[in-house]
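Sharing a structure below in structure tokens format, with a few things to ask.
For this view, one protein chain was removed and the others were kept in their places.
Order of writing sets the chain letters: A and B. Residues in each chain are counted from 1.
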Amino acid sequence: MSTEQAEKNVELQKDLFQPAEKQALQSDTISRPSLNFWQDAWLRLKGNKGAIVGLILILLLSFMAIFGPSMNKYTYKEQNIAHAKLPPKIPALANIEWLPFDGKDKDGFDMYKAKNVKEAYWFGTDELGRDLWTRAWYGTRISIYIGLLAAIIDFFIGIAYGGISGFYGGRVDNIMQRVIEILMGIPHLIVVILFILVFEPGIFSITMAMVITGWVNMARIVRGQFLKLKGQEFVLASRTLGASGNRLIWKHLMPNVMGPIIVTTMFTIPSAIFTEAFLSFIGLGIRPPEASLGSLVNDGFKSLQVYPHMLIIPSVIISLLILSFNLLADGLRDALDPKMRK
Amino acid sequence: MAKFVFKRLIYMVITLLIIATLTFFLMKLLPGSPLKNQEKLSPAQQEIILDKYGLNDPLPVQYVHYMANLFKGDLGLSFQYDNRPVSTMIGERIGPSAYLGFQAVVFGTIVGIILGLLAAIRQNSLLDYAATTVAVLGISIPSFVFAGLLQYYFAVKYPIFPVAAWEGFEYTVLPTIALSVFVIATVARYMRSELLEVLSSDYIMLARAKGISSFDIMVKHALRNALIPIITLLGPLAVNIMTGSLVIENIFGIPGIGQQFVRSIMTNDFTVIMGVTLFYSVLFIVVVFIVDILYGVIDPRIRLSGGKK
């Protein structure tokens, strides 16, 4: 800095050197509104494009699962052999060249004209002439049911088991942990398959099989969190103030475990949906005439070479469904518990 | 360390015993009779056969007998395939399954590590986003769907590879890719986050402060520490490869254990189902055991303290 400039600085008005009025400590006033944990998490989630895409997809697919099957006059099991194996046709989109909804097969041959069919099957039909639109959304409905079921099981059995084990600790925990360790050692799918063999394949056996195996991971996470939190000062403080066990669990432990619980649940859903689709695919899940996305994909393989739509449509739906839940789960994990990234 | 290995070993044995017991009682609960062509046999003949196989003994005796047989590697006889021993059937089919599974794990792990590495080095670049997208698609698209799409596009529509069969390397390409997608995605995701964590750690900063070049830091410090936890993925991946093989082998016509398993499900061939189930369980448990030990051997923190936690 040159002296000239320094000189200039000296020629400052004298009144500037009066003591400033005592101002309120501006640095202490909080300019941003205070956010609680959930508001903060929601803000972070909103900023995650993947999670928002996932959420929108889930809403869209759920809407279709609920209302899709009743959007046309066909039912999921109604057969019409005369209309078997029709390619998809949506009249409104039929004139768009690159979309496969013109009712023509892969050689460009209009099957609807050939078979003299007046109705339009939006997703085409299968080899028994059942409407694939209705069946696909019906299958989505089952997938979502299974996903929700898994979440509920996680919630009730997993949290209870893990909570009890972690909260009481000691011998109770020891025994409960041994049980979990052994359950972890058994491949889940194997248990599910065995279970389904003993009962009849169908939605009930899948449900039961998941009740038996689905909660182990959640139990481990809840237990770990409980054990960790139990030793922390705020819980000890509450204990010394005479808080009851109930109060400790519901007021202190649970709110702090909710983050990991929600994240774990969100990851359970897509894996449950996959398990159901997988079982149905190998013939152990939903049996015809009911439809599951897995069995639809399996049906699709039979006519892969001639009617690829029968494979591609349910494939895309199941993939989107699992993808959307994974995206949302990823986003939730980042928003709720950054430490769980892995 | 010895204590740690011993403890894991005990758990392994207990788990196996429980699975075997579970399998035995489930067999007993199963509907139907183990006799083939039941309707053609007279009640007296049936009795003779049941006696011969010890099926008229009281349950505890049968249980002991069953466990003893298991111990000898005898998994019983198939209902469908002319009473062939299940163990022989598994033995004959293990080759293609093992080959495919191994190829998929190796290919998937290598590609996954490279993908995760690139994503971590170029964090928040286009490459990173691409790798992350591939990874989330990879864990989301079910293997049977992916296999179907591969088969349709690369064998039917553009016949680059054969549709199905087991006659040489080109027949393994599509099934290997289909099986390894999940492996690639899982390893890449894990590798990326693990490497990012390591790279932002204090000891990497100290290594830089020592004047070590970026390349040496990556090779000598970061990669090693990021790769060690990848070993823990091998257990879940083994399970995934096993379940994946059930559908992939069917789709691509590979004469492996998975194909046999699904066929047996279709034909209610219970002894085979149980045999394969047990076989898979043992495989899984052994993999988990090896992974645990391996992790202990490689990570000095665990090696020296003699156990996790």
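By our rule, a contact is a pair of C-beta atoms (placed from the backbone, for glycine too) under 8 Å apart; a residue touches a chain by one contact, two chains touch by 3 or more.
Convention: contacts and distances are computed from a predicted model.
> If you look up the hidden chain in UniProt, what protein name do you find among "Ketoacid CoA transferase", "Peptide ABC transporter ATP-binding protein", "Na(+)-translocating NADH-quinone reductase subunit E" or "Molybdopterin-dependent oxidoreductase"?
"Peptide ABC transporter ATP-binding protein"
> Pick from B:Thr15, B:Ser180, B:Asn225 or B:Ser245: which residue touches the chain that isn't shown?
Touching the chain that is not displayed is residue B:Asn225.
> Kindly note down the residues of subunit A that lie in touch with the hidden chain.
Given the touch definition above, subunit A has residues 1, 5-6, 8-10, 12, 14-20, 22-23, 25-28 touching the missing chain.
> Just checking the interface: what residues of subunit B touch the absent partner chain?
Within subunit B, the residues that touch the unshown chain are 200-203, 205-214, 220-221, 224-225, 228, 299-301, 304-305.
Going forward, only the chains that are shown with their structure count from here on.
> Suppose each chain is reduced to the average of its Cα coordinates; what separation in Å results between subunit A and subunit B?
Chain centres of subunit A and subunit B, defined by C-alpha means, are spaced 24 Å apart.
> List the residues on subunit B that touch subunit A in their complex, please.
Those residues of subunit B that touch subunit A are 11-12, 14-15, 18-19, 22-23, 26, 29-30, 136-137, 139-142, 144-145, 148-149, 151-152, 156-157, 190, 193-194, 239, 242-243, 246-247, 250-251, 262, 265-266, 270, 273-274, 277, 280-281, 284-285, 288.
> Which positions of subunit A touch subunit B when the two form their complex?
Counting only subunit A, the residues touching subunit B are 50, 181-182, 185-190, 193-194, 197-198, 270, 274, 277-278, 281-284, 294, 297-298, 300-301, 304-305, 308, 311-312, 315, 318-319, 322-323, 326-327, 330, 341-342.
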